[in-house]
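Omission of a single protein chain aside, the complex is shown with its protein chains in their original locations.
Presenting chain A:
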Amino acid sequence: MVAREEVLPVAKRAPKNKTLTRIWSFRYIYLFLAPALIWYLIFAYYPMYGILIAFKDFKYNLGILGSPWEGFRYFKQFLNDSSFYDVLRNTLSISALKLLFGFPAPLILALMLNTISNGKFKRIFQTISYLPHFVSWVVVVTLLQKILSPNVGLINDIREHMGLDPIFFMGNPNLFYPLVVLSDIWKGVGWGAIIYLAALTNIDPHLYEAAQIDGAGRWSTLFKITLPCLTPTIAILLIFSLSGILNAGFDQIYLMQTPATLSVSEILDTYVLKTGIQQGQFAYSTAIGLFKSVISLLLIVVVNKVSKRLSDTSLW
């Protein structure tokens, strides 16, 4: 069944078997699929095969298979390295803070937008709220650096007028997490609200009418009708967020970190990049990357299963 569909009839003879007939009738569809299959084999599956170098002392001239085996040496190496635990702690801290403050933000924005009855205002608000989503993190970090710059940045410029000392925001480890969470919300909240807004328009208006007749106020309508109706949407988005807990946001963190904040800002992805591409420790870096990929895969499978059982919502 599964293995057979790759058997494309090469010769132009009438197939005998029923399955083969069906496959033959779809031959042009397989041609439509062919570029994608080839691309995914090269750009997605070949790198998965390349994971083998995590267990090898990789040398370019020997190739992936030809390089000598090292077993779990590199895994032991990072598991015994205290800086790995700092990196892991930073990753989890940033993700947890983003989940705690960033996850509810689009929901709140959607609820606020939903109570606006003037369609024109609503559309203008929404259009503006999407803007930060469409610009690159490079641009966002440039904006942030200028606005927070100790050297005539917007905030410090205003502070100076008020007679206050300038603060070097981007170089202060204590301010790194708040800045990460705030800029993440700034960039993503409008875009994130799209899904909730659509779910809100799908709520049966009869429910609201009934609640109004029963004399329910704004808040009890929110907690008894609106939020329960949004639960499946919230659950799906939470699955995504939870399974991405080891990600923490590579682009943002890499671009925002400064040498002064490295102790709190180094995350798994930036660590993999630095040990791998910048220091050339291919096997070590791949081992850490694999650790991350496997945990993430397990997380999404488990979280999906739990969500299926609890709320009947799942990704697949």
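Here is the rule we go by: contacts are C-beta pairs under 8 Å (C-beta built on N, C-alpha and C of every residue); 3 or more make two chains touch, one makes a residue touch a chain; residues count from 1.
Keep this in mind: contacts and distances are computed from a predicted model.
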Among "Cytochrome B", "GMC family oxidoreductase", "Carbohydrate ABC transporter permease" or "ATP-binding cassette domain-containing protein", UniProt-listed name of the chain not shown: "Carbohydrate ABC transporter permease"
Candidates A:164, A:277 or A:302 - the one touching the absent chain: A:277
Selected from A:97, A:143 or A:262 as touching the chain missing from the view: A:143
Contact footprint on chain A, counting only the chain that is left out: 1-2, 4-6, 19, 22-23, 26, 28-30, 32-33, 35-37, 39-40, 42-51, 53, 58, 60, 64, 109, 112-113, 115-117, 121, 123-132, 134-139, 141-143, 145-147, 152, 154, 157, 160, 170, 186, 189-191, 194-195, 198, 208, 212, 218, 233, 236-237, 251, 255, 258-259, 272-273, 276-277, 282, 285-286, 289-290, 292-293, 296-297, 300, 314-316
